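Below are the structure tokens for one structure; questions will follow.
What you see is the complex with one protein chain gone and the rest in place.
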Amino acid sequence: MPEPLIFEKSSPERKGYLFPSLDVPIFENSLSSEAAREDLPLPELSELDVVRHFTRLSQENFSIDTHFYPLGSCTMKYNPKIHDELASLSGFSDLHPFQPEDQVQGALEIMFQLQNLLAEITGMDSISLEPAAGAHGEFTGLLMVQAYFKDKKESRRQVLVPDSSHGTNPATAAMAGYEVVQIPSNSRGGVELESLKQSLSENVAALMLTNPNTLGLFDENILEITRLVHEKGGILYYDGANLNPILGIARPGDFGFDVVHVNLHKTFTIPHGGGGPGAGPVGVKKFLEPYLPVPIVKKKKNSGQEWYYLDDHYPKSIGKIKAYYGNFLHLVRGLAYILSQGAEGLKRIAELSVLNANYMKEALKKYYDLPYDRMCQHEFVLSAKKQKAYGVKASDIAKRLLDYGFHPPTIYFPLIVEEALMIEPTETESREMLDKFIRAMIQIAEEAEKNPSLVKGAPYTTPISRVDEVLAARKPNLCWC
Amino acid sequence: MILPHTESEIKEMLSALGLSSLEEMFYDIPEKTRLKRPLNLPPKMSEAELRKQFKQLAGKNHPLSDQISFLGAGVYRHHIPAIIPALISRGEFATAYTPYQAEASQGTLQAIYEYQSLICKLVGMEAANASHYDGATALAEAGFMAADISQKNEILISRGVHPHYRQVIQTYSKGGEISLMELPLIEGETAIQEAEKMVSPKTAGIILQSPNFFGCLENILAFSELCRKNKIPLIISVNEPLAYGILKPPGELGADIVAGEGQSLGIPTSFGGPHVGFIAVKQQHIRKLPGRLVGMTLDKSGKPAFTLTLQAREQHIRREKASSNICTNQSLCAVANAIYLSVLGKQGVQEAAWQCYHKAHYAFHEWEKETGLTPLFKAKFFHEFAMQIPIQSEKFLKEMKKHGILAGYPIEIDYPEFPGGILLTITEVNTKEEILDFSKKAQKVLDLQKCLNH
Partner (left out) sequence: MVPENLYYTKEHEWVLLQNGKAKIGITDHAQKQLGDVVYVELPAVGAQLKQMSSCGIIESVKAVSEIYSPLSGKVKTSNIALSDHPEKVNHSPFGEGWMFELEEIQESELKNLLSAQSYRELIGNES
């Protein structure tokens, strides 16, 4: 551990921040000893101590700003700095959610505009900006599905998910009270239609689908799939994790999806923050509008002037899914991104993300097993099967990539590919960068064959070597005490 | 933003794929669903145009710093040290993904481990998760945890819990894991006698907020005794963690789970988000915690190192059997919390808390004496209290706003039983001058209304 813990740098009575002096008399009738705490075991440091500590910690990270980060399914594209500048304007960051409407017209206008633009991009009729993340959007979506069927007095207990789905899909379905039924994939990586037909019944509430799926493949049977589900009265749920490659090319709403969530922190370039915050707006077709979480931003004419307001008059709404109105500052960033791109720009993003992925896939398939050898979308999945013969696993390759200065791809996902390496370059990477990564991957494939222990011992250049995850899990130490 | 590809590169890359156009890459998408028109979006903007447009939009808003505000109700304005935005906007923190690759993410991992530890110290618990979406969703999942621990499903939740939080947990309960019963209030505090009557063999746990929505300090000890007697977990919801800079933390008073909001600790009010939720527990419940956890371990060479741990509880491994579906959390905000608690440190947090406390009590007595406002409750409070306005609260707030003062939150929106009640919050950011100004303007507004009524 190159940088000690903040607690270890503490020195009694040191102060790091000066408050204005108290300008009112001390309240004499103070807290009783039962109510007051005795000790506050927080560290004591100077401002510079704290700045150096967190600066040094930051330097132990790989990030988009410092490294190529082709993490499949995560869409780690460059996050334009202008968005941060805009989100930090005091006219946005210094607003209270309970300020009167006339003081927040600009904020509501941003939300209103983003609702409309996301509806257009996804082909949906109405958008809620409230969910804080993708999985949160999924939960919102399934609760709407549940409310819809309850309203129709239909009891449907199952949700279908493909075996290639994100773990959040089945986890969400279970949280919404559904039984999860898994549908196998076919040899082209899409949904096995026969199994889908067999699983469909009046008991199925929804099918949750990512398309392009987590193999990076577009399911060409999509219209057949949506038709089959609709025929049985089920709802089509679109997991928008992989929306990037179809921006401006096609829209989930046009495929027949009824509910969509969008990951603003993937497709719409909100910085990932080391795991969050994100934003997971949800879009629905007209018939599901009454169930949207409240409030929704609306516009009306108020004595000739445009007036934005929060509408929570949705008697059939599922209710609130988060306090207040969503991760607002991220909505500012998301809107800025869409406005900076326009229709042509968004389409270009899709095209070049797909071009980059296919370019890398073609260059690497000679060296790594490619289980689904066909045109991919924004990402593709290799298998380290060949390397495994030399005792080198996907995780070893991932660690070795760190020594070459690259963040590794997503590994061991999707679960249906053995020793999976899921690579998503995104459109913001130049061809030179792709070539460098390709060369590194080829070199590692060679190392795996000729000097497997070199790969298995990696990384050698990071602040720490491989961590003992077994110890971490057997004797959990989650708090410095 | 402009993408790096030149036209000639695009051509070369396509030819490497044996393609002649970009369009051919999309032939798997059924032809009839491919978009035949450009998306209907506004024309694209340059950076300079964006800046102009968003400054204009921001200009239509009225930030708190341009006025006097006593608005709180779950979202609090505090001084934010300059180092917080400076450090969390570093690309190495802001543009990293979830730290799945420990060797490439020690910065985020250690910062989150420190966050978990600092939160535990503040609220007196033994383990915290790596953050949650916000206080409301953290509380809802804490409710699920309680049901899991007690293997029952009826949660008693106090009416003193923030109304948005109660609405969110109500929404979450629709998945069927829990059902809710409301504990009534007496004089602004949750009625322990009622709770004693309502606890039954079906009860899975009790949720209390302290300080509660009205700012009143709850008797956590009495409820923890009740819970212990019935062998059910006590969940304390926290809107204002800074209060525990001086108040005895819930962990010391017998809480089993503390779930709350960390916005107060270095995060701007941001029109409601992003904020950050936390869930902290006693050691025996760590495997029931939802969301990511960072643990300290060793690397191969025996050096201390950090990693995500107990991942087998999570959705990416356990799928439908996971303890929660959460994946993305509010990591960067959690780092902001860690920086806040570090740079203020022991003395700074105490000072911020005491300043809130003294200023709020000063305001309380000043306003009680000088204006026509009367306290709604007698309970002890931290920096927030409810007062009765002799006129319609809507009218009062509107008139005060004309004088440049946001005079609190009208509680009758959520509590029709308190018409004319407003919730007022005073933090260290408010000055004595502002407090006195409120008195003057409130008198003026109320006098004028009296005249109008005669």
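Per-chain numbering from 1; labels A and B assigned in written order.
Just so it is clear, a residue touches a chain if its C-beta (ideal position, glycine included) is under 8 Å from a C-beta of that chain, and two chains touch if they have at least 3 such contacts.
Keep in mind that this is a model prediction, so the values were computed, not measured.
Chemist: Tell me which of B:312, B:413 or B:448 is the one touching the absent chain.
Modeler: B:312
Chemist: Can you say which of A:193, A:438, A:454 or A:473 touches the chain missing from this structure?
Modeler: A:473
Chemist: Tell me, which residues in subunit A touch the chain that this view leaves out?
Modeler: The missing chain touches subunit A at positions 412, 469-470, 473-474.
Chemist: For subunit B, which residues reach the chain that was dropped from this view?
Modeler: 287, 310-312, 317-318, 321
Everything that follows uses one rule, which is that only the chains that are shown with their structure count from here on.
Chemist: What's the distance between the Cα centroids of subunit A and subunit B, rounded to whole Å?
Modeler: The separation of the two C-alpha centroids amounts to 20 Å.
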